[in-house]
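What you see is the complex with one protein chain gone and the rest in place.
Just so it is clear, A, B, C and D label the chains in written order, and each chain counts residues from 1 on its own.
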């Protein structure tokens, strides 16, 4: 039971650090999801635009960022990004190092990856909107922008919620890879605690449980949002076969 | 760019591709089988079975694969019961453990994906089947499964690609696949970018092939949704 | 550039070289030594933790100025970064389960000295006979890995682990028969294995392990390297390194000149 | 063999939550009977058909199909069929054409039609195909047999659904608004098919809004209202003098519109 003391909050307990790390994971993932939402919307727009050049560009984005291991993308942005920023600084006469902070680099990397998944989610949601409803909007004289704002947006958001829940789950786990940037998120803190105390199982299980807590909280939020958004849908459409 | 270095790196990494492919195909296969079991428990209507399935999905979807793999490989051996059981000769093998934990993890995801496919089957088509006297396995085999699989396919291709990338973690349990070899090369040469670039190209090509294959499968399974081959009669 | 400030990185999870305390502060042999070295070099140092995997690229990208993380001075590393003179040099040895038939192999308790590429050492040949057909676990991409491949690759199965800790767990689980690593590291690892593991065979020292562990700096920062080398020289000379080493390792790891 | 009772329903009740949709309906159909089921939207017509082939389980009442009694068990306030096997068997003797067709979207029209005969009745494939093609010919969509449901117009889908049900050679056919998606010309065609079936002695229960069918094809009209049989009788009686005020109001538009 001495080992359990290690999880407590006293001077020898890792509880406080683990909680902080959990919050850090939450913050990184939430930031990444927001970045990904913007990128995803733009890429989905490009893929749906019908302009062959934009479509190709969108396809390259989603293929590359879904097809290349996440760790590599994080490396590219963390190190590649720093070199880029530093050389820009040099060009502008600043001597010395200008780096992307770990948090920014990590959130950006996970956000770019998450953007490739969100693009597909948004695209799927758009395609699921009934064509008839769009025509009905045209038929009363709504112009493009109004149609987008009044009819398309609200429905895309509703239809995208389950998909976004999955993307959140993916990003949550991708955020574990940001530990290579030294950011004290949950995975790294579990590893550091394990390495410092040599209690590998204790801290990996504790870390796993904290991830599960995050999952169950976010599941609850997404389920609630889905229920709310689906109040306009028939109950029977959600029953199982 | 140092092309001789890139070329020799590529050769080294390509030698690890078979390991990656074995990990990938075995875990997709066993994960898929397990997912079928779990999803049938999940939709069985039996509260105990469905509860077990829910718990399984929650745990394996909700925690990082890295932790799962660590616990399966290093954790199971801590128990004398397992170490002295008939299972140990299998569990001793790193490859078995790697495939086991990959399959356990993907089964959780895949079960959810299949369930989504099942939910998307129109209840009306099921009723039509019941109304001619179909039930049980016949109903599943002839109506439910084909329609559900078609619905689940896009999400399933994404999961397969994720799985290909997940095999990268197997070096944790001493199975040296492409990413592991790349990392080892990096700690020998410290040329991070070049080595990872080669690895990225390999994964990109593998995943591109997989996605094209899945798109082809999807296309051939969606004849009933495409525009009719012959012009519609007026 | 005049170095009045520098950032030193270490993993913070490689006890007892460096570790993180439950309150988040860094402790261990290296953080304490770093404090001494910085004082002597008159540099105001900041310690930051970072991941072992990205450490050398991050140094070259400029994220920090010095690596102090039990970093062995090797030829490969010298191609990409520069090193100070070593502040530690450790012996290496085999470990096995206490109840294993391989325990107390020939030469246990003795120390032998080896040079790079040396063959025909009789103690090693004795071990080769004893370890035939066994599985040896090593940490990938280390000097110890190269040694095991060179000397035992033809008679034993070799399994590479990403970290030493993973290998230790498998040694306890019985998946492998032997491990080979830094003896100081092992001595500490045995404590948490509740006495299930122990050394077997002789301790191996000498230039075969390179010069020892030094601070890593960017190649351009020769002035910084020299300042720290000076500080290390003085800390070795007055016994500071030895004292810290006894405190954390219970043995002296200062390099023997 | 007229006079054989093919379908017999006694006092069927069904509630959804607190809403009692069927409040005790009885009905008998003999060989060759064609019964029109009329009633306002929401009066429970579809629910009644669904209870007969047990897509819904009635809360109370008895059903006999071709003399076979459907066994039910009642356990803590809920009923369910005693044997899934019996249910499957009885369903294979009851043809159902759904209000919304419910064709299987992943199969061509021909595959839809042969599915039941091959896999439920386990008959030889070649025979099933030959018969299916004859049936598709009969309902006039033989040229569409290799098309998927999504590529057919509503009227064509409806006829495919009829062919699918007939391919099972049921003893009794249940039709739920079989002409709702059709233009007058096609309505005429489908009604011709149904009239032919009636002449071959098929027993049919037809939910319809098509008064001309009720009047000219069926030999009995049942008017449902709020979960009860409000009135029933021979079409001639119902559509002329003998109608109740409620039925008169229901057909008001039809009666006066022309």
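Details
In this section, a contact is a pair of C-beta atoms (placed from the backbone, for glycine too) under 8 Å apart; a residue touches a chain by one contact, two chains touch by 3 or more.
All figures in this text were calculated on a predicted structure; none of them were measured in a lab.
Per the touch definition above, the residue from A:151, A:164, A:187 or A:214 contacting the chain not shown is A:151.
As for the chain not pictured, it touches chain A at residues 130, 132-133, 135-144, 146, 150-151, 154-155, 158, 231-234, 237. By the touch criterion stated above, the residues of chain D touching the omitted chain are 39-42, 153-155, 180-188, 191, 209, 211-212, 215-216, 249-254, 257-258.
Just so we're on the same page, only the chains that are shown with their structure count from here on.
Think of each touching pair as a link: the shortest run of links from chain A to chain D has 2 of them. A summary of chain positions shows that the Cα centroid lying nearest the centre of all protein Cα atoms is that of chain B. Taking the CA centroid of chain D as reference, the farthest chain centroid is that of C.
In terms of their C-alpha centroids, the spacing between chain B and chain C amounts to 39 Å. Multi-chain contact residues, meaning those touching two or more other chains, occur in chain C at positions 53-54, 57, 169. Contact with two or more other chains is made by no residue of chain D.
By the definition of touch given earlier, these chain pairs are in contact: A-B, A-C, B-C, B-D.
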